[in-house]
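With one protein chain removed, the remaining protein chains of the complex are shown where they sit.
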Amino acid sequence: MLLKKIHRFANPNKFLKVIYPFKKISLYMAVFLLFIGLMDALLFSPPDYQQSQTVRIMYIHVPSAWVSLLAYIMIFFFSLMYIIWKFPLFILIAKEIPIIGISFTLITLVTGSLWGKPTWGTYWVWDARLTSFLVLLFIYMGLIFLEKAFKFSNNGDISFAYISIIGAINIPVIKFSVDWWNTLHQPASVFRLDGPTISAEMLIPLIIMSLGILFLFFFLALTNVESAIQEKKINSQNFRG
Amino acid sequence: MLNKIIFFFEMDGYAFFIWSAYAFWFFLLTLLSIKVISRKNSIEKKIKELYLKEQ
Amino acid sequence: MKNKLILSVEKLQCKRNNFILFNCISFKVFEGGLVIIKGNNGTGKTSLLHSLCGLVSFEGKVNWKIEKKKIGYLGHHMGLKDYETAEEFIAFWKKIYNSKVNSDKIIKFFSLDKFLYKPIGALSFGQKKKLSFARLLLLESKIWLLDEPFSGMDNKNKKLIADAIKRHINKKGITILSTHDQTKLLNIHTKQEVRIV
Partner (left out) sequence: MFKVFIAILQKDLRENFLSNKAWFSISFFMLSLLIFPLSFGKGNLEEQNIIIPAIWIAALFSNLIALEQMYKDDFKDGTLLYYSINGISMSIIVVAKCISHWLFCGLPIAIIAPICSYIFSGESNNFYLFLTLFLGTAILTLIGSPISAIMLGISARGPMLTFITLPFYLPTIIFGVMGSNVTNNNINAEIYLLLAILSLGIVIFPILTIKILRTVIN
C-alpha cells in the first residue's frame, strides 16, 4: 500500500510537478523568515548576561548546525530507501544534498570558532562537538568526491548509498567516543545549549532563524534535485545536439 | 541617534567576531544559492535549445 | 521423444546506463541443446550471458528448470593467478568444487602435462585458456555459458574445444556460447542461433 503510494510519486516527471509549488513557497518563506529573524537577532534581542553581545552569533551558528545534521540524516534515509526499494529517484535526491550540507557544516565550524574566541579564549578546542563536526565535514567531502569519481561508472549510485550508510553508523559512534575522550582528557569548557535555560526573548529569534534556514535548505535541495532530473533526461534521451 | 548606530556596530567591542561571522554566513549562503540557481538556469537554457533544434 | 526443457528465456531486456542494450530476446533450450549467440561488438553478448547467470539486473523472464546453483561459466577474465602452477590451480579448484572427476583425464585431454609445473604467469594465452577450460570440466555442471571460447586460439586447440563441447552435449548438458564466427566446427543437430541486433 505504502509502496504503491511511493511508486506513484517516484516517477520523476510527476515529482517535478509535485515539488514545484513547494519550491516556490519555501523560497518566499525563507526570504521572509530570514529577514525577520535577522532583524530580531541583531536589533531587538537582548545581550546575554554572561556572553554579552557575542551571543548573537548563536542565531546563525545553531540553525546551520541543526540543518547540516538534518541533511546527513536525510541522505541516510534516502540511501536506505534506495537500497530497499531501488527507486532511482531516491538516490538522485540523496546525491544532491551533500553539496548543501557541506556548506552549512562549514558555516557552523567557522562561526563556532569565531564565537569560541571571545567566550573560551581560543578559536579551536578539541572537544566533543567540534571534533565530531569536523569529522562530519570530512564525511561530506568524501561523499562529494565519491560522486565525482563514479560519474563514468555503472555502480556509482549503489556505492554512494552504501558509503552514506556506513557514515551514518559512524556518526553516533564518533559523537559518543569523543564525549568519552573529553571527560577524561579535558574537563569543562564544554559549550552547551539546554532548552529550558534559554529565555524566551532569545528563543524566538532562534526559532525564526532555524525555520528560515530550514526553508532555504529545502529550496536549495529541491532546485538541485530539479536540475538533476532534467540533466538526467537530457543525457538519457541522447539528443543529437 | 548616531551614537546608537555606532553602538550597534561596535557590539561592546566584539564587533570583529560578530560581524565577520555574519559576513561569512551571508557570503557562503549567497555563493551556494548563486551556484545552485545558475546550474538550474543553464540547464533550462539547454533544454530550450534542444527543444528548438528538435523542431 | 521430446527432450526435457531446461531453460526458457522470454522477452529479455537489458539496460546499461539507461541505454537499452537489447530487447525482446526469447529462446528455449532443451536437454543437449546448443545455443550460439551472434552479434557485433557492443551489442551485449556478455551482458546476455551475465543476465542468464543472474549477475546483471534485467527485465523479462529467465526460467531455469534445473538447479542453477552451479553454472559453468567462462569469460574474458580467466581467474588465474600468476604465481600458482597449473597443478596447484587444478588441485585448488577441485577442492573448491568438491568434484570427483579424474583430473588426470582432463590433463590428458587438453595435453596440459607439458606445462603442469610451470607458474601460470609464464604461460601463453592459449595455454591459459585451456587451463580455464580444465576448471570448467572440473565443475561437472550441466550448464555451460561460454563467452568467446574460440578467441585467440590456433586451429588445433579450436578443434579440441569444439570436441569438448560436443562431448558435453552428448552427456545431455546444455551449452550457450557467444562468438563472432567459427560455428562451422560445431555441427550439431540441436544447434540454434540467436542474433542480437
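Which chain is which? They are A, B and C, in the order written, and residues in each are numbered from 1.
Criterion: a residue touches a chain if its C-beta (ideal position, glycine included) is under 8 Å from a C-beta of that chain, and two chains touch if they have at least 3 such contacts.
What you see is a predicted model, and the numbers here were worked out from it, not measured in a lab.
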item: Which displayed chains the hidden chain touches across the whole complex; value: A, C
item: Identified contact with the non-displayed chain, of C:Tyr73, C:Phe115, C:Phe133 or C:Phe150; value: C:Tyr73
item: Positions on subunit C where the hidden chain makes contact; value: 50, 53, 55-56, 69-73, 75-81, 83, 92, 95-98, 135, 139, 141
item: Sites on subunit A contacted by the missing partner chain, in the whole complex; value: 135, 138-139, 141-142, 145-146, 149-150, 153-156, 158-159, 162-163, 165-167, 169-170, 173-174, 177-178, 180-181, 184
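Assume only the chains that are shown with their structure count from here on.
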item: Between subunit B and subunit A, distance of the C-alpha-averaged centres to the nearest whole Å; value: 17
item: Length of the line joining the C-alpha centres of subunit B and subunit C, rounded to whole Å; value: 61
item: List of subunit B residues in touch with subunit A within their complex; value: 8, 11-12, 14, 17-18, 20-22, 24-25, 28-29, 31-33, 36-37, 39-40, 43-44, 46-47, 49-50, 53-54
item: Contact set on subunit A toward subunit B in their complex; value: 42-43, 47, 52-54, 56-57, 60-61, 64, 99-100, 103, 106-107, 110-111, 114-115, 117-118, 216, 220, 223-224, 226-227, 230-231, 234, 239-241
